[in-house]
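A single protein chain has been omitted from the complex, and every remaining protein chain is retained in its original position.
On to chain A.
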Amino acid sequence: MVASRLLRPASRLLSTHRPFISPSKSALQPAASLPTLVNARRYATPSGVKEVAVRDALNEALAEELEANDKVFVLGEEVAQYNGAYKVTKGLLDRFGDKRVIDSPITESGFCGLTVGAALAGLHPVCEFMTFNFAMQAIDQIINSAAKTHYMSGGIQPCNITFRGPNGFAAGVAAQHSQDYSSWYGSIPGLKVVAPYSSEDAKGLLKAAIRDPNPVVVLENELMYGTHFPMSEAAQRDDFVLPFGKAKIERPGKDLTIVTLSRCVGQALTAAEQMKKDYGVEAEVINLRSVKPLDVEAIVKSVKKTGHLMAVESGFPSFGVGAEILALTMEYAFDYLDAPAVRITGAEVPTPYAQGLENMSFPSEDLIAKYGAKLLRV
């Protein structure tokens, strides 16, 4: 996996892999680090549970929404003929035709503006960025037009649009293509922002985003597309949606609250198992699912129980999602904290290309477990 548009080329990460990543480097092998817990979720009819890759869950969500509503269409670079740089739109062109699944020239400001315009005119576009790093070329359309036109037109111009694509660092694509935009979009009134972790998250949140009358940014994770998760029977149905602003307790616990999102959820779950093994403590892992709106209630409820909070995210430390979680906890649950809350984030450095440094620039399972133990003084 590698490269960027730059390396636009870089975006083909999935068709090739970075062979010199050894399997022991779990930071780059999310699938390998999934705790057993994930496979033991409680479902009504476990027999109906299916293993689905995040990529396929997204594909299913798009297909179902294209089927259900003819106002929905998908537009982006290489989404049609090439089936998407990460194959998320695979087969959609054949099934829905070139009026619904549309290739764009390399012009983010152009095609993003076009989809925003289509949304202002009443359609429900899904605008795919090959990665959110490229959306920088179009960020004015997202922030100044998509997020604000409904308000500034006096409520007469809705903007039912979904921006989606991979977000966060990948592997070996250096500083300009390794950024996490959760806090960028999360700070804009008028936008809704979600960050799926599992296949169920991916499907339920993307479908909800397409149906939501507001502009929604769906931040997928470049390293998670190929990861398989069990999908319940309910989630396999075409009416499955997840509500925004509702976090999910992925692992209940009584000693420490870990609030996290996207790929870091998997790391936190592994770290929680590690902490149980090493110290006999039970960490509660909260998967935010939605960055904006943010489920403060779930965080406060958990902190009241555990008395300890740790935020884990892969963005830069300053003014990030972790900073927000800590601030909210201080505002709403200060009296329940037994120790100062902590955050684990990406490092304050342009993401290095060197593999060793890159690994150290983002949260790892070990780091989470170590800081958890330190926080609990165990």
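One rule holds in what follows: a contact is a pair of C-beta atoms (placed from the backbone, for glycine too) under 8 Å apart; a residue touches a chain by one contact, two chains touch by 3 or more; residues count from 1.
Operating definition for what follows: contacts and distances are computed from a predicted model.
Asks: UniProt protein name for the omitted subunit, picking from "small monomeric GTPase", "2-oxoisovalerate dehydrogenase subunit alpha", "PRELI/MSF1 domain-containing protein" or "60S ribosome subunit biogenesis protein NIP7"?
Replies: So, among "small monomeric GTPase", "2-oxoisovalerate dehydrogenase subunit alpha", "PRELI/MSF1 domain-containing protein" or "60S ribosome subunit biogenesis protein NIP7", the name matching the hidden chain's UniProt entry is "2-oxoisovalerate dehydrogenase subunit alpha".
Asks: Touching the absent chain in the whole complex: find that residue among A:E108, A:E128, A:D180 or A:D212.
Replies: A:E108
Asks: Which residue from A:P125, A:G172 or A:P230 sits in contact with the chain not drawn here?
Replies: For the chain that is not drawn, the touching residue is A:G172.
Asks: Name every residue on chain A in touch with the hidden partner chain.
Replies: These residues touch the chain not displayed: 2-13, 15-16, 18-20, 77-78, 81-82, 103, 105-110, 133-134, 136-137, 171-177, 348-350, 352-354, 357.
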